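After the structure tokens below, expect a handful of questions from me.
Moving on, here comes chain A:
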Amino acid sequence: MLRIALAGLLLSLPQEPAPVELHFLMWKPHQREAWTRALRDFEKLHPRIRVRVEEGPHSSSELHAMLVTKLRARDPELDLFLIDVVWPAEFAAAGYLDPIDDLFSEEERKRFFPGPIEADTVDGRLVAAPFNVDAGLLYFRKDLVKAAPETWNQLAEQAAAITARHPDLFGYTGQFDRYEGLVCNLMELIRSNGGRMAPSLDERAEEAVAWARDRLIGPVAPRAVLNQRETESREIFLQGHAVFHRNWPETWKIANDPARSKVAGRVGLAPLPRFEGGRSVSTLGGWQLAIASHSPRRAEARALVRYLAGFDVQKRLTLETSHGPSLSAVMDDPDVLARFPHFAEMKRVFFAAEPRPRSPDYAELSDRLQQTLYAKLTGAEDGVAVLPALAPMAVLGLLVFYLSRGRRA
Partner candidate 1 sequence: MRLEVRSARKRFGDTVAVEDVSLRVAAGDFCVLLGPSGCGKSTLLRLVAGLEEATSGSVLVDGEDVTRMEPGDRDVAMVFQNYALYPHMTVRQNLRFPLEMRKVPDADARVRETADLLRIGDLMERLPRELSGGQRQRVAIGRAIVRRPKLFLFDEPLSNLDAQLRGDMRAELARLHRRLEATILYVTHDQVEAMTLATRIVLMNRGRVEQEDAPEGLYLRPRTLFAGRFIGSPPMNAIEGVVTRGKFEGAVSWPVEAPDGQSVLGVRPEDLRLGDGPWRGVIDLVENLGAERLIHLKVGDLSFVARAGPEGTFERGAEVALKPVRVHVFPA
Partner candidate 2 sequence: MRKLGPWLAAPALVTLAVLAAVPIAGALWQSLFHETSREPARFVGLGNYVQLARDPEVRNSVLFTLQFVGTSVVLELVLGLAAALVLHAKFRGRGLVRAAVLVPWAIPTVVAAWIWRYVFDDYSGLMTYASDVSWFSDPFWARTIVIVADVWKTMPFTALLILAGLQTISDDVIDAARIDGAGPWRRFVHVTLPLLRPALLVALLFRTMDAFRVFDAVFVMTRGKSGTSVLQFLGYKALFDQGNYGKGAAISAVVFLLIATMTVFYVRSVPSRLMEADR
């Protein structure tokens, strides 16, 4: 017995810990140098840790597939990774995430925007740290619109008035193709009418969707929006063919870039309108920092999370990549405001940003929601009548019967 105890003692003596390589999986960054500099500084602070970045595919559904593959296989080459704001519930339920309650005190959590913290808390435990924030915003033509509309009806009226004078303009463009973006766009309409989407559309939700179908798509927005996502709908606004446009924060930079936008300098920004009696709601987006529960290097990963969620790094990355920081204080910082005056407006929106319905089976829930919402918007049931479906097969069967009936040629 003694010898075993002794051996145990020996092991626990504080030896000089070996250098550690931390594997960080993220999407392909737009300003890679900003990220590289930030991580090199982290390595200076923690000489023992090397950070190796692996860039996954850009689309979130593909990054999701890659992450699930690696986590199910308990891939040793995965310690820290970025997850979309709608994944914490699923990944926590699967036991992939290492809880980080102890990493941020109650006090510190208050410094983040409330939406992301709410999204990252599953069954009362903090399972990821907010890294950046996205939220739905209303962009509009400052040269045509005097004051941003408060309500959706005002938006419709203003749009009608302006397009009457400028027939080549559309009133509004947004993302109404059948994909995750549809849930975001309609959530903003439904919630701003006080309606609920999950577990099913309530009466006020149906009202909002009906308004979108009858008063928005067609009269104000071109029916083409039913097949458009962020890029196609934005292109119309950039070409100067639309008065109002709904999109994420990064559109601000693109819309004001003369090389890519005909309306640079004439773009206004405002929180999204609401229905009478409701309040303006933006769908929360953005990425969270998460630690793999199976990783042997969780301690080092936690150090990197604290570093990346810290004020200095958030400020630096915000200045260099112009994405929305997760710490609200960063948006009050004079240097940041000097650089991005529109942040003042955006901050109010970030505070009002709401996470989408949360569930471990979010992918399925969202898919069903997209199906229901899209069918209501296009006013066409997806259902296939049995007869027209089976008629061609019957013809095929007859053909085969006729062709094979003859004498064995």
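Odds and ends about this structure:
We adopt the following convention: contacts are C-beta pairs under 8 Å (C-beta built on N, C-alpha and C of every residue); 3 or more make two chains touch, one makes a residue touch a chain; residues count from 1.
The candidates were selected such that all candidates are chains of the complex that A comes from, given by their letters.
Only a predicted model underlies this, so the values are computations on that prediction, with no experimental measurement involved.
In summary, of the candidates 1 or 2 that share the complex with chain A, the touching one is 2. By the touch criterion stated above, chain A contacts candidate 2 in their complex at residues 61, 64-65, 68, 72, 90, 93-94, 177-179, 222-224, 226-228, 232, 236, 360-361, 363-364, 367-368, 371, 374, 377-378, 380-384, 386, 388-396, 399-401, 403-404, 406, 408-409.
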